[in-house]
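What you see is the complex with one protein chain gone and the rest in place.
Presenting subunit A:
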Amino acid sequence: MRVSLDQDKCVASGQCVMAAPEVFDQRDEDGVAVLLAVEPAEGDADDVRHASAVCPVLAIHVEE
């Protein structure tokens, strides 16, 4: 699995951090999402799919 994140679209709702805390974090200055792992571990794959599904601005793209 490969993940990409469009920070320009991000509205800092924190959904991805709640869904997949191992793979996403937020910038201190404005809460914009940060990708911690472009190729997440197998065990985090479901959480990442959920993060992508709940992102309110479709800023998370997952390639299986």
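Definition applied: contacts are C-beta pairs under 8 Å (C-beta built on N, C-alpha and C of every residue); 3 or more make two chains touch, one makes a residue touch a chain; residues count from 1.
Here, contacts and distances are computed from a predicted model.
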- Item | Name of the absent chain as recorded in UniProt (options "Cytochrome P450", "Spore germination protein KA", "HprK-related kinase B" or "Carnitine transport ATP-binding protein OpuCA") | "Cytochrome P450"
- Message: For subunit A, which positions touch the chain that isn't shown here?
- Response: 11-15, 17-19, 21, 25-32, 50, 53-54, 56-58
